[in-house]
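Structure provided below as structure tokens; questions to follow.
Every protein chain except one is present and positioned as in the full complex.
Going in written order, the chains are labelled A and B, and every chain counts its residues from 1.
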Amino acid sequence: MSSLLKLSQVEAYIQQFHILHDINFEVPKGEVTVLLGRNGAGKTTTLRTIMGLNPVSKGSVVFKNEDISNLKPHLIANKGIGYVPEDQGIFGDLTVGENLRVAMKREDQETTERLDWILDLFPDLKKFWKKPGGQLSGGQKQMLAIARAYVNENDLLLIDEPSKGLAPIVVEKVMETILQMKEKTTILLVEQNFLMASKIGDRFYIIDDGQTVHNGLMGELKQDKALMKKYLGVS
Amino acid sequence: MDLIASLTVNGLATGMLIFLLAAGLTLIFGLMSVLNFAHGGLFIWGAYAGVWIYYVTNSFLLAIIVAIVTGLVLGLITERLIIRPVYGNHIQQILITLGFMLVLQELIKVAFGPDQKAVHPPAWLEGSFQMGDVILIKYRLFIIAIGFLLFLTIYLILKKTRIGLIVRAGVMDREMVQTLGINIRFVFMAVFMVGAALAALSGVLHAPYSGVIYAEMGLEFSILAFIVVVIGGMGSFTGSLFAAILVGLAQAFMAYYVPALSLAVNMLIMTVVLIFRPQGLFKVKG
Partner (left out) sequence: MIGVILKSMTKSNLIYLGVSAILLILPFILTGRSVQFMITQIFIFAIFAMSYDLLLGYTGIISFGHAMFFGIGAYTTAIFMDRFDASFGALLIAILVAVLFAAIVSFIVGILTLRLKSHFYAMLTLAFAGLFLVAAEKWRTLTKGNDGFTFKVPEFLRDSTTIYIVSLICLVLIFFGLRRMTQSPFGRVLVAIRENEERTVSLGFKVLHYKVMVSVVSGVVASFAGVLYMLSLRFVNTSVFHTDVTIDVLLMTIIGGVGTLVGPILGAALIELAHHWISGLANVHWIFERWIILYGTVYILVVIFFPLGIVGTIRSKLSGGSMQKMLSKKKAG
């Protein structure tokens, strides 16, 4: 098992507040790793810290055998990490096409192929190509955000709660897509929706109060009702 | 009829100059949330550097080029030395850029002398056209043409090119742009320099228009630029065009019909806008 991303004893602050105390986990190549935990446990902060949007005050973030902690966000992105933030970060005044074009570092054959592939998964994006991103529905925004992170040849995608605020049928669709993308890339997913997490995740880490407290294979978690109740409030 | 046409041309010409000044400022604010009160200093340096070359070489074209270069260089210096240390802090930005404004203004007096300078348009732009009853002054038409051309160029760049899309995306959500692998600081520096060059260009074009330049114009035009940016909606490029033309026309008509109030007209428009539509005429969507 070769790990693409590895966080060791990571600590982080937001202003004066100590949010991450001790985060340790590895993301193996080619798998979907899921971060679970209650609201406010520090999952989103973990993703932001990996992305360089929040400084690492202690510990290390190693990506492809290189310490990327405290690099500028654009350098981290250029190492091959795509990011889908919790609020999707769609540029509201830009059309669907323009949103994707901002992201495309090259407009070569390969990028075009990736674009075509993802657009086949999300035909809505093709349909609303000239519509401003701000006018899309929640599900469409989510798909645009995922497509935008995917269109460059990234080795790792960080996806923050893709099911948030979406109707169950749309969640289904997003889940299918992520399952398909899994064939092509490695994914680190933050997800509250346990059903979705358990269907697409290979491996999980539970974050509680800024610490990784438990991990294992997704299959094991499904059996362990006590653990789920304790940390996730799922019964 | 001829009166109204002539006032309109006046107003449009003034508006275009103000637009060139305000366009950079609004993008700088939109992109990095930077409040730059030294913008008028770039305007006045463009005016003096250009006019000096114009005196020496008698070439207005060369004057324009020198003004633009001055703007680019001063823009780079301002961004590096003055803005960088205070990123993210509005209060400090307002304070420090205001201080820098004063320094720029005084340095004008050191470099070019404290007296005001008279400037005439070049021979090829002097005089006027007669269309029926309406007399159209060439230099004003020239300013309007340049203003519209630049507006269109920048508009198309923002609309059609990837760099333009990046700038617009950065105005909406600069964090997200970074996570797409784009160095926003670099983009910002480029925008800052272009904005400074536009302000300097506005300065050199303004010189023959008003016929006279003096150092204190720096602070006056800093304030004017801000007023226009607030009216147009902070961060909105198109908004800055409409606000600039509105202010230009209002000034021209007020100066004729209610001269007592012409000095106050900018302030009046801004007050009304702040009271009824504090986000400005054009709101930038996040």
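Here is the rule we go by: a residue touches a chain if its C-beta (ideal position, glycine included) is under 8 Å from a C-beta of that chain, and two chains touch if they have at least 3 such contacts.
Only a predicted model underlies this, so the values are computations on that prediction, with no experimental measurement involved.
A.B. asks: So which shown chains sit in contact with the chain we cannot see?
C.D. replies: B
A.B. asks: Can you work out which residue in B:T8, B:N89, B:S128 or B:T238 touches the chain that's missing from view?
C.D. replies: Selected residue, touching the omitted chain: B:N89.
A.B. asks: Tell me, which residues in chain B touch the chain that this view leaves out?
C.D. replies: Per the touch rule, chain B residues meeting the hidden chain are 33, 35, 82, 85-86, 88-92, 94-96, 98-100, 102-103, 105-107, 109-110, 219, 223, 226-227, 230, 260-261, 263-264, 266-268, 270-271, 274-275, 278.
Here is the rule we use: only the chains that are shown with their structure count from here on.
A.B. asks: I'd like the Å distance between the centres of chain A and chain B, where a centre is the mean of that chain's Cα atoms.
C.D. replies: The mean C-alpha positions of chain A and chain B differ by 42 Å.
A.B. asks: Can you name the residues of chain A that touch chain B in the complex?
C.D. replies: Spelled out, the residues of chain A in touch with chain B are 51-53, 72-74, 77-78, 83, 85, 89, 91-94, 98-99, 101-105, 134, 148, 152.
A.B. asks: Where on chain B does chain A make contact in their complex?
C.D. replies: 162, 165-166, 168-169, 172-173, 175-184, 284-286
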